[in-house]
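These notes are about the structure you will find just below.
As you look at this complex, bear in mind that one protein chain is not there, while each of the others sits in place.
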Amino acid sequence: MMIVMKETATEEEVEAVAAKIERVGARAHRISGARVTVIGAIGDVEHDVSVQSLGLEGQPGVDRVMPILKPYKLASLEMAHGERTVLDLDGRKVGGDHFALIAGPCTVESREQTLATARAVRDAGATLLRGGAYKPRTSPYAFQGLGQEGLKLLAEAKEETGLPIVTELMDMRDMEAVLEVADVVQIGARNMQNYPLLAEIGRSGRPALLKRGLSSTLEELLMAAEYILKEGNPNVMLCERGIRTFETAYRFTLDLMAVPVLKELSHLPVIVDPSHAAGRRELVGPLSLAAAAVGADGIIVETHPNPDEAICDGPQALRTEDFAEYARTVEQAAALAGKALAGRDLALA
Amino acid sequence: MMIVMKETATEEEVEAVAAKIERVGARAHRISGARVTVIGAIGDVEHDVSVQSLGLEGQPGVDRVMPILKPYKLASLEMAHGERTVLDLDGRKVGGDHFALIAGPCTVESREQTLATARAVRDAGATLLRGGAYKPRTSPYAFQGLGQEGLKLLAEAKEETGLPIVTELMDMRDMEAVLEVADVVQIGARNMQNYPLLAEIGRSGRPALLKRGLSSTLEELLMAAEYILKEGNPNVMLCERGIRTFETAYRFTLDLMAVPVLKELSHLPVIVDPSHAAGRRELVGPLSLAAAAVGADGIIVETHPNPDEAICDGPQALRTEDFAEYARTVEQAAALAGKALAGRDLALA
Amino acid sequence: MMIVMKETATEEEVEAVAAKIERVGARAHRISGARVTVIGAIGDVEHDVSVQSLGLEGQPGVDRVMPILKPYKLASLEMAHGERTVLDLDGRKVGGDHFALIAGPCTVESREQTLATARAVRDAGATLLRGGAYKPRTSPYAFQGLGQEGLKLLAEAKEETGLPIVTELMDMRDMEAVLEVADVVQIGARNMQNYPLLAEIGRSGRPALLKRGLSSTLEELLMAAEYILKEGNPNVMLCERGIRTFETAYRFTLDLMAVPVLKELSHLPVIVDPSHAAGRRELVGPLSLAAAAVGADGIIVETHPNPDEAICDGPQALRTEDFAEYARTVEQAAALAGKALAGRDLALA
Partner (left out) sequence: MMIVMKETATEEEVEAVAAKIERVGARAHRISGARVTVIGAIGDVEHDVSVQSLGLEGQPGVDRVMPILKPYKLASLEMAHGERTVLDLDGRKVGGDHFALIAGPCTVESREQTLATARAVRDAGATLLRGGAYKPRTSPYAFQGLGQEGLKLLAEAKEETGLPIVTELMDMRDMEAVLEVADVVQIGARNMQNYPLLAEIGRSGRPALLKRGLSSTLEELLMAAEYILKEGNPNVMLCERGIRTFETAYRFTLDLMAVPVLKELSHLPVIVDPSHAAGRRELVGPLSLAAAAVGADGIIVETHPNPDEAICDGPQALRTEDFAEYARTVEQAAALAGKALAGRDLALA
């Protein structure tokens, strides 16, 4: 933590700040420049938290407080000594040089739709099956998902295809039911900072797919992951799904820079969801290629046997009949970034 | 709902869209312009939801789908026939021409701090006492609030000062404990789209103070309110607390335009939180005057007897010793917008 | 400038950075923390510019480079030793405790419209008359202003009412013509970083009203002002006119926090334009009160004798018949912030 004093700060003010820093166990190191004095608070992350809690921004003579150490620990690449986390889901790998293709319907609608989709994506080499049973909807009047009925259909799809399941949990009261089916529990963007939910998933030990909030910084995303990791659950995938900007030509702005930067900061795998940002099928293909080429560890994408009849988000769903061709080109793009489709061998076996 | 066809759309594509619209009970009204055809889907909000679920954005020949009706109903000013909601909290009014001054510590830290603050704000004419027992913190390593112990201190403060209590609920499992103390349940910005939580508060019937998410549109805020209203709970206050923008000179950008615009759209009272956006005491005064002058129905502000020793957000807390003077100038600004401080008479009585 | 090294930086990398810093005349001060080393580059703003040009962000072992000194000098409050700039425009003051009401039509349309508006705002106590002769329009097909003909009408309005004129300059080739009429030259938001134009206005010595770009930070605004000040022209007013955010309920988001923060950073007067952010007359009143209450040094607002017939931006123009009442309430709000309407006495004299 660096405390930048104002040009007009007095010697007493500088000393008062230094004294406060030392009171919480950090060391105060003073640097006097031509115009301003800067005080470095030397210590570890714990000291940083303590120094932060001093609220020095409000002290007389203080201009700014600038953090030096990153506020997350378990999520950081340094803590992992540069070694990347590779998740193992029923033998399917995510992370490292394994590229995960996670596909399925936005919402589980019916037995036929779910099984048809599951078979199609399995045949095309998908790594995991995604599907929503509980849907967070902006409108209370919109379809909210099939709930437990949907979970049962996902279980059946897994039984038949062998694909591990990714499905969203919104309400802690559905946790038990979701854990019965989900190989990976998805935390949606709106719940990225639902800390009690994060901690519970941390305690469950179940792998989590954590979506970045609509306007969350990468640091906040890593701090949200830290809530899960701190409970002893190391199995977290981060997911970029589009951020909110001033642009109105698309639903969200897919932030592909997040991928290489998150991988510089953290050892956790980084997945991209092109469907929700795009909102339209035509954009999903190009964005998927870009996501794979930029170095993502996987893509989570929506597909439907008959998107025109989909209950929810049909326009952004790839047609299952086009999915195998789509998977093939994404695989080529991933190869440019040094990754091979995870589960490919299993699918062909 | 208006469906704008592409310039290149064929007659068959236009007809296919019209047929889909009529299948869900809306009427398709066709307007052929010089270059494009527009199809109006005529019906009520229910039809809008149905037409929306058709996913026409993805249909061949469709360029854009533009909603006409507002997606919220119970929150809208029209539904209330222009009559504004006035909450009554133990005889203290919020809304209409009553201006609410909601003040107290960021976090309940101790008996002395809580009671000293409560007395000071009561004496200065505050309408309600705010104070956090459960704190949503970006870092899992930061102080998370006193929990039930904090709730007890708030109950004691209420007992002594008679001030109704506003406190935050983050975790549904704390609901019962919070409802024992809270006259108003606060939903924080990070939980604005925690739909299960919103619905539960709706069912509880307890007045709610709903904070706008960091990057939520006004429409999304009103849809979140709709989740509460739909359960039969009409007692909702909206709260602007700063949005996320590109500007790095302050923590958040307080969006005061939200106040008059929300009041055009909705009958619900609109409160402003200047403390969290500012992050610094120096800015809280000017922003409070601006919030009152722009027509807010109240302000929720942090104050502390000794901010330099505060556990959390000290730099943004007003000193309780300055609070009476602050309240007096805010009152003058509210008067410019035609509002009088609620609870003033009670305080002086 | 602080250079934060990576945790993994080697001793050689730290030394290489220190050596580079010292090569440009700054002093390298090293602070070794528990986990990272930070190097302070000690010197003046000139050294900062030199150190910045070293591109240390790209050096092996460097994690981040954090500036300490503010990059503007002449615009800073410190450089003015805390003394605020007060402009004197034909005896009308702007800045300090003088509140400027700058009013007039968006666009000069006709002799009658211009003179009628000028008289109305003069009678209501306006400080300056605004009016556009050259209009920057998003569409090349839209009306681009009356040009020189418009300048003549402004000159006539000044002659009759005695009000100094504010008008926009977009094209350097119109400079001479604009300088013949303008007491204050307006630089629009789109030209805030048109550096050759800024430098020319600096050289002209004519007072400038510099609008903040749609997504310019306060620092960038002050750096743009610095381009003018550097040429020896101290007469600059800054103007907040709404920034671009994700919110679609209004045209721009008026950022009133910019006012107190700019006044902490700089000695220059800060004006607010509520008309362009709002886009609608109904919002102009509340936003003007808020701007005055938050401590702005003035407001620049659009007014028209018959807004329904205005060529440009009619919906946001106040009706001249309502202007006197509007001015009176804004004056009251300014008084809350300790300011009196400039030119009031002149108008009444």
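Side notes on the structure shown:
So that you can tell them apart, the chains are marked A, B and C in the order they are listed, and the count of residues begins at 1 in each.
Definition applied: contacts are C-beta pairs under 8 Å (C-beta built on N, C-alpha and C of every residue); 3 or more make two chains touch, one makes a residue touch a chain.
What you see is a predicted model, and the numbers here were worked out from it, not measured in a lab.
Of the listed positions A:Ala277, A:Cys312 or A:Leu341, the one in contact with the omitted chain in the full complex is A:Ala277.
If you put the hidden chain back, the residue from C:Gly162, C:Gly205 or C:Gly279 that touches it is C:Gly279. Where chain C meets the missing chain, the touching residues are 45-46, 49, 52-59, 71, 136-143, 170-173, 190-191, 193-196, 199, 214-215, 220, 223, 226-227, 230, 244, 279-281, 307-308, 310-316. Seen across the whole complex, the unshown chain contacts chain A at 215, 217-219, 243, 245-250, 253-261, 264-265, 277-278, 282-283, 286-287, 289-295, 329, 332-333, 336-337.
Of the residues in chain B, those that touch the hidden partner chain are 2, 4, 7-8, 29, 31-36, 38, 40, 42-44, 66, 68-69, 78, 215, 244-246, 248.
The rule is simple: only the chains that are shown with their structure count from here on.
Residue numbering shows that chain A and chain C use the same positions for more than half of their mutual interface. For the pair chain A and chain B, the distance between mean C-alpha positions equals 27 Å.
Residue positions of chain C with contacts to 2 or more other chains are 215, 245-246, 248.
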